[in-house]
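Removed from the display is one protein chain of the complex; every other protein chain stays in position.
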Amino acid sequence: MTTPTRPSLDDPALTIPVDHAGIFEPIPLARTERQQEFYALKDGELLINMGPQHPSTHGVLRVVLKINGEKVVDLDPVLGYLHRGVEKLCENADYHQVISHVDPLEYIASLFNEWGAVLSFEKLLDLEVPRRAEYIRVLSAELNRVASHMLYLGFFALDLGGITPILWSFAERDEIMEMLAALTGQKLLFNYFRIGGVNGDLNHEFMSRLGDWMGRAGAQLEAGMGLLNENEIFVRRARGMGVIDRETALRMCVTGPNLRASGVPFDLRRAHPYSVYPELDFDVPTRSEGDSLARFLLRVDEVRQSLRIIDQCLHQMPDGPVSARLPRLLRPRPGRAFSSVEAPRGQCSTYVISDGTDQPFRMRIHDPSFLHLQLMGLLMPGNLLPDTMAIMASLDPVMGGVDK
Amino acid sequence: MEGIWYVVGFAIAGVSFVFLVIAASWLISHRTKGSHLKGLPYESGIPTYGDTHGRFGVSYYIYALLFVAFDIEVVFIFLWALVVRDPIPGLITSMAIFVVTLLLGLAYAWRKGVLTWR
Amino acid sequence: MDRALKALLERKLGPSLEGPVRQRQDQTEIRIRPGDLPQVMRTLHDEHDLRFEYLADLAGVDTGTTFQVVYHLWSEVTPDWLRVIADGIPRDEPRLPSLTFLWKGAEWMEREAYDMFGLVFEGNRDLRRIYLPDDFVSFPLRKDFHLADDVARSPGGGVRPMERTGAPKDADETTLRRTSPGA
Partner (left out) sequence: MALTRPPAGGPPPGEPGSRLPVPATNADDAMAEAIVVPNALWTPADAEAYGGVPVDEASTLALRRYDETGEGRRNDARWGALDVVPTKADIILDLIRLNSLMPLLSGLACCAIEMMSTATSRNDMDRWGMFPFRASPRQADVLIVAGTLTTKMADPLVRLWEEMPEPKWCVAMGDCTCSGGRYKRSYSTIQGIDRVLPVDVYIPGCPPRPEGLIYGMMKLQQLIRERRGHWPERKIGPTVPEGI
């Protein structure tokens, strides 16, 4: 049986046997300027795939590294290994079903994707959400932010070589996840927010777990992260690595903790307040160094702020209905709505165009990690190979949101 | 002269252990050649770019050299550690001289900046 | 609903505005021709009393008949989101200038718009597919790309991405290409 062949992507004259992609692939033909500059290999340089299955790429990210010895000269990230075509599916789904499509986008903090979608649908419908539902949304979203930051703190230390912090942070994260599972019914992809409110009211089990967790939340965080803050090796390794100054951050459209670590106090909960954030008193931690240590410490501060917000939410929780009354079949007015939410990794925005039918005409979801990966092209050249993984861990990309 | 038997016994045990293990694994394991993908180099699932016989920088060699030098040192220290309690004259001083010369080597390498990657 | 912003926009960008400045809730919307995108974005970015430094989002839209590219901007000056719609990009020759000279971060967003719609951004140094495999031929988010109803009957047999599937045989005009009246 002759092995089937296919014309190579580079020059159609060359045929590559389909099964035998050969021990190696010829270096691809450059089609764009950037590729020409990237594939021009000088003496001593070689191309290595830090590929889709790699311990330190968070998810299925592939980075083609051009290295000279241990020093990274240039890199070309290749995305799309988790592209599930969510936007096309949202265009063929009912307005209620879109929430379950948007859930697994940024799967580490999935309540924020739902909040973005639900907020823009409510703008389309000019809907008034009851205050109790708003407070429950803020409470559960801030819990999700704490869980997401705990995972980030664990993974950043894991990528620098420390094994214990990930066990500490996952113990904390699993506790919050069990608490949110008691509230929403699901552990990771909550599907809890609805258009006009939330799915269910606070129940006893959630409140009791939250009560005894709040008692020791601050102490566990301080002990866990104190393990790293005073650790000389960790601090000297993370300081001064992957520095982003204010100007490049703005030019690269970076948002969220990575932007606030470079000295720009832009937090959507203060800059463009939504839901009940104006009534809550918390401050926006900002640092000016812009290196990996600043991003790490900033997220620790953000966890402290979130604990303050959760505390206030519990005290000011009003009574009343949990979701607005809505018809089963939603046909919003033809029009456009854009809404943006401060997700743990940045600004997660949703842009909906509706044409009066019960399915959205166009649903655009913007994920912050997509742009944080672009920073890798600026930060990594010139560093050593182990440092590149630490820089990528400090930017905290989630491939579900990047690849949509 | 009876010490020689220990040496012979030790040599026989070493050599036979190696061949016994290989024979056992040959005997009790199934074996298939696998499809053409089995033999391809592993680079997280992607075929490697360019032929892999590129020239490597010399810095890797220097690191390997340093590692070997300081690893063999441990072998001697282990043997020395076995008899460290016996009252042999000059036991500590001999090891001290050995370790100091190696530290001098490390200091020289450090001064010349070999440890930072170039 | 920032009235001052509306007046400011009309004064600064008067000639290049195609439609009226429309405002609703916290969003302000202006429509411009794709040709003078760089000039409009330059003024929005550099003017001292506008200062739209954050490019929040760059979205491609297929309105059934033409393409649009929608930019969302934010600045400290006004609490509103500014939506700039570059309208009327022809379907057969979708070319428009790129914004990477202002925001280098727009490079990947433009690559995604090219990958999903086939919108060619002139001036983007690295315009190639970002999500789909390189040998993918069609553009999935266009309105005439139809999802298969069941994977067993999709041409790729559930193993390959679907390629340029035709519309269902008995489909009428409305399902062939959904057009949005108000877009």
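We just call them A, B and C in the order they show up, numbering each chain from 1.
Quick note on the criterion: a residue touches a chain if its C-beta (ideal position, glycine included) is under 8 Å from a C-beta of that chain, and two chains touch if they have at least 3 such contacts.
Just so it is clear, the model here is predicted, and its values are computed rather than measured.
The hidden chain, counted over the whole complex, makes contact with A, B, C. Although one chain is not drawn, the whole complex shows that of A:Leu111, A:Met177, A:Ala238 or A:Leu280 it is A:Met177 that touches it. If you put the hidden chain back, the residue from A:Pro104, A:Gly200, A:Pro321 or A:Pro381 that touches it is A:Pro104. Taking the complete complex into account, residues 1, 4, 6-7, 9, 12, 18-19, 21, 51-55, 59-60, 80-86, 88-89, 92, 100-101, 104, 107-108, 110, 151, 166-167, 170-171, 173-175, 177, 187-189, 399-400, 403 of chain A touch the chain not shown. Listed here are the chain B residues that touch the chain not shown: 27-38, 40, 42, 44-46. Mapped onto chain C, the footprint of the missing chain covers residues 131-133, 135-137, 140, 145-166, 168-169.
To be clear about the criterion, only the chains that are shown with their structure count from here on.
The greatest number of inter-chain C-beta pairs in contact is found between A-C. Taking the mean of the C-alpha atoms as each chain's centre, chain A and chain B sit 43 Å apart.
Note on chain placement: the centre of chain A and the centre of chain C lie 23 Å apart, centres being C-alpha means. One finds 59 Å separating the Cα centroids of chain B and chain C.
Shown for chain A are the residues in touch with two or more other chains, of which there are none. Residues of chain C touching chain A in their complex: 24-27, 29, 53-57, 59, 61-62, 70, 72, 74, 76, 79, 81, 83, 103-109, 112, 116, 125-135, 140-141, 145, 147, 178, 180-183.
By the touch criterion stated above, chain A contacts chain B in their complex at residues 19-28, 41, 43-54, 62, 64, 68-71, 384. Chain B contributes residues 35-37, 40-41, 43-52, 54-57, 59-60, 117 to its touches with chain A in the complex.
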